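Every protein chain of the complex appears in place save one, which is left out.
Up next, subunit A:
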Amino acid sequence: MLDSKLRSLERKTLDEETKNSQLLKLNKRNKDYMKKQKFTYSVTLVLFGLLLFVFSQTITESPKSIQSQQLTNFELGEVTKAYYLYSKRADRMYNLTSPFYTDKIFTTDPAVLNEFELLFKNSEWLPFNGDLTKYTTSINYLFQLENGESVYLKEINEDGFFVNPNTMMQTKLAQQSHEQFVFYWMHIYMGKNEFPPWKIGLLTILLLIFVYAAIKSNKRGTIEKNSSLINLSGLGLAFFCIHKMNEWLGVNHLLTLLLIFTFFMSATVYLHILIKKQEPNWKYHIQRIFMANIVLFVLFI
């Protein structure tokens, strides 16, 4: 009985005047919101374009001019730092001027550096008459010496045949020495790319913060303001992930990934518009790009 009385309880409705004035205000606010969304999207696109431009400029930086030195005898000398440059563009970037350039690993371990010195110590160096531009995909090494100079070596054909582009001198390591040389770098590479428990712990904590934020926002029905702590953590994590991906996979791969993300996000946004007939929230989609970065990063480890 009470059920039916409540169901048929008389209710007041909004009068026409109120409805009209509220509709007017809503329409105005809706237009303002659309304008703001378009502005945000345009600014983001411009910034994204600018970032890509800066990126592309740093990776196509012109090579350091090679000044041939009239040296007939070459000694590696005392090495203080050795780099392994595994990028295809390393031969153009061997001067390492770009802070964005990360397709490299290095070691300052005295024991390893000493081994490198010994491996090259008694090698025979001969003039190289070939065309180095043919070997764009070769592996490159850079040795910083105690006297402040740098020695850049390009390994062509991956069989222990090294050329110094500065002096245009060549040498060939014996097979055993070459295997030893590769073995050391393999160890350095593995050591550099290991994933220690503290990193796993940090990632877990950051991901938990995200999960907490997601649950919290779900409870309120709509995704609303996240706390600045969560936003900052998210931003920090995203940059960390991009940096690590850049370091591990190389700029080429990173740009490919960004392209894939952009394609994926564009497709999602267009589907969103087509199916839901709604203007998408660009800020939300940009956040999703960052989240996709994070998910991909976690998958890669």
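One rule holds in what follows: contacts are C-beta pairs under 8 Å (C-beta built on N, C-alpha and C of every residue); 3 or more make two chains touch, one makes a residue touch a chain; residues count from 1.
Quick note on the criterion: contacts and distances are computed from a predicted model.
S.K.: According to UniProt, what is the chain that's been left out of this complex called? Choose from "MFS transporter permease", "RNA polymerase sigma factor", "NADH-quinone oxidoreductase subunit J" or "Urease accessory protein UreF".
M.R.: The correct option from "MFS transporter permease", "RNA polymerase sigma factor", "NADH-quinone oxidoreductase subunit J" or "Urease accessory protein UreF" is "RNA polymerase sigma factor", the UniProt name of the unshown chain.
S.K.: Touching the absent chain in the whole complex: find that residue among A:Leu23, A:Ala174 or A:Leu202.
M.R.: For the chain that is not drawn, the touching residue is A:Leu23.
S.K.: For subunit A, which positions touch the chain that isn't shown here?
M.R.: Interface residues of subunit A facing the absent chain: 1-3, 5-7, 9-14, 18-19, 22-23, 25-27, 29-30, 33, 219-224, 272, 276-281, 284.
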